[in-house]
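A single protein chain has been removed from this complex, and every other one stays in its place.
Per-chain residue numbering starts at 1, and chain names A and B are given in the order in which the chains are listed.
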Amino acid sequence: MDFIRQVLVITRKDLRAELRTKEAINASLAFALVILVLFSFAFDPTADQTREMSGGLLWIVFAFAGTLVLNRSFARELPNDCLDALVAAPISGGALFLGKALANFVLVMAVELVSLPVFGIFYNVHWTSRFWSLLLVLALGTWGLTVIGTIFSALTVNIRLRELMAPLLVYPMLIPALMSAMQLTMDLIAGKPLGGDNEIWLRLLVAFDVIFTALSLLLLETVLVG
Amino acid sequence: MTAVAAEGVWKFYGDYPALRDVILHAEQGACLALIGRNGAGKTTLLRIIGGFSKAARGQVRILGSDPRETETRRRVGWIGHGISVYDELSAFENLSLFGRLYNLPHPRKTAMEWLERTGLERVKDGLVREFSRGMRQRLAVARAFLHQPSVLLLDEPFTALDDRAIAVLQRLLREALAEGRTVVMSTHQLREALELATQVALLNRGKIAFHGERTPEMVADPGWVYAHYGEG
Partner (left out) sequence: MREKIIYGLGILAAVLLARNLYSIFMQLPDEASQGMIYRIIFFHVPAAITAMLCAGTAAIASVTFLVTKNFKYDAVAVAVTEVGLAFLAANLVTGSIWGRIIWGIWWTWDARLTSALVCWLLYAGYLMLRQAIEEPTARARIGAVFNIFAFTDVPIVFFSIKWWRTQHPQPVFWGGGSIDPAMYWTAALNLLALVLLAVVLTLIRLRQEEVQREIDSLRRYAHAV
């Protein structure tokens, strides 16, 4: 219970700090919406084309916009040496990681949930036919994105060229999760249910989430201190 | 039990030996002033003691245990070069946050208490980014003392403080020492530190050049240790 309490202290702190300045989330949201609109404008896809590329387009947008939030995760602890205070505090590395990951998850999901209706409007796509399944896939995919983004933010926090390094390392790691999320999203938007053909992607996504969450929980302390 | 013990500590940054075979002790209730020129290795040593980095060789013990153990961390207070409080949160929010992180029974009440003790109660809801330098330092002090640590590790705490902040810090340190807590502080501000110190150690290019009781001569002439044990 102590663990959960510590996690929530960190989550609340991150969310409160971010919502006060709104720097990362504004940038992320703006980026997502601009890309969506630009794409629609530049390619003007037909209904069929849109259905085919919906999964790919949405998750590229989510990944890129999400990175803007995720990179800041540990970077926000650098001014005033706040990272020192967190490392010195009697909380486990796992609690620190989970707390930040949860806060990031909330922020990135918020961006995605705003982007979806915009996508629906500009691309004339009816995306709500399998709403709850889609929400599940969104959550699972976003969690994968969040976990990797958060731990890599910690890995690169003290490195020069951090802004460049972190995305370069994160995207290859995310490819299996993004592939799965794209496939599932494409099917769900087209109206197909989960299960059967695409069940394998769902399983991969869940496995990805579980494995990397466990690994991150274990290794954050090592990353920050040694 | 020795409050703080460093045994044969070596630290390298690449090729450069920042610390060489450092042996240092501070008994409980002592106030150890760690002095030395810029680049001597004071910050490096303090950070190793505080558990922020690991020594290449040798061992550090705080209250008999490894600095990274959870129980040990609960009993250590740290003030580094940065103030380690969040600009986007208010003074009160910051202290409540750390109160909760340190598992205090009444974090909000304790936060208010320490705001009063550091003279910040009137700006409790002000965001830290709007604070003056002195106010920020006082808040950092409040954060470090909040959880009643047995050992206080301070890295150049008097640097660039205004008079009010210096007075607050000295008062709090005296009270802490009177309560039997241990203080290890690195410093350039010899006068303010030497007034409080019971022991003095001089770090010279990564090695301990002097470690002994603080004497009246040292307080009268802060440069005394450098003159006798430092290099030119």
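Here is the rule we use: a contact is a pair of C-beta atoms (placed from the backbone, for glycine too) under 8 Å apart; a residue touches a chain by one contact, two chains touch by 3 or more.
Small disclaimer: the values here were computed from a predicted structure and weren't measured.
The missing chain, though absent from the display, is touched by one residue of A:L58, A:A75 or A:V223; that residue is A:V223.
The chain that is not drawn here is touched, among residues A:L169, A:A190 or A:V206, by A:L169. Looking at A:I4, A:L19 or A:I159, the residue that reaches the missing chain in the full complex is A:I159.
Annotation for chain A: contacts to the undisplayed chain at residues 151, 155-156, 158-161, 165, 168-169, 172-173, 175-176, 179, 200, 204, 211-212, 215, 219, 222-223, 226.
Against the chain not displayed here, chain B makes contact via residues 12-17, 20, 54, 56, 206.
Convention: only the chains that are shown with their structure count from here on.
Each chain gets a centre from the mean of its Cα atoms; for chain A and chain B, those two points are 39 Å apart.
On chain B, the positions that touch chain A within their shared complex are 50-54, 68, 70-71, 73-74, 76, 78, 80-89, 93, 97-98, 100-103, 127, 143. Chain A contributes residues 2, 5-6, 9, 13, 16-17, 20-21, 79-82, 84-92, 225-226 to its touches with chain B in the complex.
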